[in-house]
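Of the protein chains in this complex, one is absent; all others appear in place.
Order of writing sets the chain letters: A, B and C. Residues in each chain are counted from 1.
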Amino acid sequence: MHPEKQTHDFEPKIIAFVCTWCTYAGADLAGTSRMQYPANVRVLKFPCTGRIDPVFILKAFQQGADGVLVSGCHPGDCHYIAGNFHARRRFAAFRKLLEFVGVDLNRLQFSWVSAAEGGKWVEVVTDLTEKVRAMGPMTEFKELAMEEQWSGAINTPELKEAYSQI
Amino acid sequence: MKKKKMIISQETMDVDFVRKVEALSGTSVRRCFQCGKCSAGCPMATFMEHPPNRVVRLLQLGQWQRILAGRSIWYCASCETCSTRCPNKVHLASIMDALRKLSWDAEGASKESYVQLANKLFLQNIRTYGRQYEMRLAAVFNVKSGQFLKDLMLGPKLLAKGKLKMFHRKNKNLSEIEKIFSRIEEMRKKGEAL
Amino acid sequence: MSRIGVFICHCGENISRTVDVERVAQQVGKMPGVAFSTDYKYMCSDPGQNLLKKAIQEQNLTHVVVAACSPRMHEKTFRKAVEAAGLNPFLCEMANIREHCSWVHENREEATVKATEIVGMMVERVKKNRVLPTITVPVTKRSLVIGGGIAGIQAALDIADCGHEVILVEREPSIGGHMAQLSETFPTLDCSQCIMTPKMVDVANHPNIKLYTYSEIELVEGYIGNFQVTIKKRARSVDEDKCTGCGVCMTKCPQKKIPNKFDQNIGMRTAIYIPFPQAVPNTPVIDRENCTMFKTGKCGVCQKVCGPGAVDFEQQDQLIIEAVGAIVVATGFDLYTIDEKPKGSLIKGYGEFGHGKIPDVIDGMTFERLASASGPTGGKILRPSDGKEPKQIVFIQCIGSRAREKGISYCSKVCCMYTAKHTMLYHHKVHDGQAYVFFMDARTPGKSYDEFWRRSIEEEEAVYIRGMVSRLYQKGDKIIVRGSDIAVGVQVEIEADMVVLATAIQPQKGADTLAQKLGISYDKYNFYSEAHAKLRPVECATAGIYLAGACQGPKDIPETVSQASAAAAKVMTLFSKDLLEREPIVARVKESGCVGCFACKKVCAYGAVEEKEIRDRQGNLIKTVAFVNPGVCAGCGTCQATCPSKSVELDGYTDEQIVAMIESL
Partner (left out) sequence: MTRPNIMEYSYYPGCSLHASAGEYDLSTRELFKKLAIGLTEIPDWFCCGATPAHNVDELLSLSLCAKNLELADKIEGDVAVACAACFSRLKTTQHVLGESDVKRKQVEKALDAPLKLDGKVKHLLEILAKDLGLERLAAAVNKPLTGLKVACYYGCLLTRPTDVPDLDCVEAPTIMERVIEAVGAETVPWTHRLECCGANFTLSRPGVVLQLTHEILDSAKAAGADCIMVGCPLCHGNLDIRQKEIEKVYQTDYNLPVFYLTQLVGLSVGLGSKKLGLDAMIVNPTPLLKEKKLL
């Protein structure tokens, strides 16, 4: 059986930052269970969501991602005791910054997917892909990148300021 | 009673029919693991030639003809005991609804025409009057089913107690009910609904 | 200039069926820095690994990317191979093109493009990888075993017999667990107490085992080889050193009508009690909730009659800290309680069976206590309601098991066998009685198991009815059982004298709380998760913690004992070396940039960040900076993401590596 590729006008690029213990393992489980989901997602593995620096998300958008997914262990289940709590607190503040920079927050999704939730991984990825597909390509940051040749380092006063509040 | 051998193959197992039942009932047919708890608690099981668990089993095998030819689905009282107690969350009462609907649509022969007739009259009454008028329902049923004398003894007593209304009025907004009926008919014609 | 070697695995057909591996190899070969690129049918096989080693040497490779399955599967394999070929193992990365690509997509074109990008991403990452030295940490060769049922006892004895100290912690006043409650065991019908009590005594007498009963785990800190465990030893109100176990206190205690949990509340005990006569330790405990002295301040009979003066009403809970190198979790199971709402379910179980309302509807464990020679009836099967011998007894299987509606979809594995055993015990004790069993499926895989089940039918004359029961209700002194026989296709009604419900196995209450203390993962039912379902069944994903028995999933006794010995063997493997090698994924502080704000210290859950003073040659303090203790750091990287001056870096996950990956997309 060779299923035909469903054609869409726009294939969004989704970058997922996941922790290795829960969500990466959950995605592995989706694989071993042979579940199917859109091929738009690229997964970057971190030891813990606590390691995920908000700069990476900015970098991803700048690099042309249309949607970003951050996913780790459920609250209370962190392999490193509390890394995901720190992440949650950090990203709550970061969303405000992102909004300030002009990114539609619908493009950035946080979720908890455990190692046992292959199905949930599929659901989260599929939902985000469809949502972002409906929103169309992300242009704001690409233009920004063109204008400033922004390197990803924190070198503008606004960003520095906003960042210091995180 | 002689029973026909069941030939099982991809051709004889009507998966499409099963999918239709699943869509109508909103419940999985395959999920049933044949524990028999539905049949154990069914108040009507003794009247059925296929007890409830076997109805699902036949459905799992795509043998719907065997179900629809029998009277089991028409003897279901819709009491929902099966759905309530099913350990595996199979909503059997809804499956029964779906099977009756498909049987009704097929207008196939059924051993249980009385129940069908009663249902048909009931729905006709709603369409015509908006509400149910028990006296009329019973009278027409008896005439159509040829049981002129059924429950005859109850009649005068009920009348005396004011339990049978001889006269009834139509709803003022009757046209709205007619529209619902006809819209549903239309949707079905266009294939927008099962 | 790096010379990267890329190896694309077909995984038989698992990858190559959807991904055009040759095209991936070809395209990646064109990437800057890639010196060698090839594909092979099974990279993890011996020839595959040799191909890798040979290429490293012949092509002078500096870095390696293996595109195959999940790194969770084979990262260790390939890093070892790379090391054997003379490269630092951390210069090898895996690109996951199986679980994250070929298995989850069907379209060949899409999957090939995605696989190429995944490999490209890892190529860019590996360029930035640095040589990382292996870190070694010392191993404390003592182990903690949590739970004193048959699993914990077996694991503790095995480890202790190898000459290592074991701390055994049990929540109840005595070790023994559920096995001590059982009457006889399948498939040999040997008496549970007879085979269990010698082991319990062994534990008590073993010079290497330190036993804490009536105690719980309060806090677990540290990491593999170096755990620090705080144990809360609840006040027993009896001094264990002074008590001789004479039992006079129990005979004199005026409170005699307290339902004994060990006897499923059908037998009674006193307020100062041991749960059962063979308890280990044989030291009573005062149940403060029911003790007259604790309730009213007046009584103290036990203290007066105690010769050695062991009764101590003033005793307090104690916190004890123990250092251990490994932990075996053996907390076992609990039985599905019909009258409680199970986790994940909206409804309480089985109102239709009237359990709790009809006195002679009991659960399987209660039947065990009735059948046990040391039980409240002395081994006679008698009805709780009127003490009569039931002549018609009905067993119903799968109560709470395979019941999605009750929030439990799994099979409890042991109920088919224990119900078969119950019918036999019943037949042996009530010769003129008849046993009936309602069941869905009989699951009897195991050595001599199916033969045992058949024996209950063919020789012991139990009547098995394939079908379930919809309702039970009392009629006079009978219980009307309304079921069905699906083989015949009819409803069945039985007038029973007693009904036994075979309740499901569930994890211990509080299993999730303990898991959170230990930092181990658990499934939606609260069963603990093993590191790999097939290949690492007794290890947790958290290093240094091992699983034994039913806390990981429903198990019978032979399986539990095997797993306990396996867990002990894993502990011994760990203890076989003095130093432990660990992944060098730890955080390092760049002292030049550190401003000493210690935001990292606040977020570090392991207390790995210390303060370090930097002084000039004259000894004047220049500044205080953060220092990460590599032995304690667990490598989560939270400090790095938190550091405002970007002065901490997590080896293996540096900003440079991650940005390189993002930029490759």
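In the analysis below, contacts are C-beta pairs under 8 Å (C-beta built on N, C-alpha and C of every residue); 3 or more make two chains touch, one makes a residue touch a chain.
This one's a predicted model, so the numbers in the text were calculated from it and none came from an experiment.
The chain not shown here makes contact, within the complete complex, with B, C. Among the residues B:Val29, B:Leu59 or B:Ala93, only B:Ala93 touches the chain that is left out of the figure.
Between the chain not shown and the residues B:Gln34, B:Asn53 or B:Thr81, the one that touches is B:Thr81. The set of subunit B residues touching the chain not shown comprises 23-24, 26, 43-44, 47, 75, 77-81, 83-84, 91, 93-94, 97-98, 100-101, 104, 114-119, 122-123, 125-126, 130-135, 137-138, 141, 145, 150-151, 153-154, 157-158, 161-165, 171-173, 176-177, 179-181, 183-184, 187, 192-194. Considering the complete assembly, subunit C touches the hidden chain via residues 346-348, 350-352, 354, 357, 405, 473-475, 480.
Here is the rule we use: only the chains that are shown with their structure count from here on.
Viewed as a network of touching protein chains, the structure reduces to a simple linear path.
Taking each chain's centre as the average of its CA atoms, subunit B and subunit C sit 50 Å apart. Between subunit A and subunit B the centroid-to-centroid distance comes to 51 Å (mean Cα coordinates, whole Å). Within subunit A, not a single residue touches two or more of the remaining chains.
Residues of subunit C that touch subunit B in their complex: 352, 398, 402-406, 440-441, 466-471, 482-486, 489-492. By the touch criterion given at the top, residues 33-42, 45-46, 50-51, 53-54, 81, 85-89 of subunit B touch subunit C in their complex.
Across the complex, subunit A is touched by residues 70-72, 96, 98-101, 103-111, 113-114, 117-118, 121, 516, 519, 521, 523-524, 529, 541-542, 585, 603, 605-606, 634-638, 640-642, 644, 650, 653, 655, 658-659, 661-663, 665 of subunit C.
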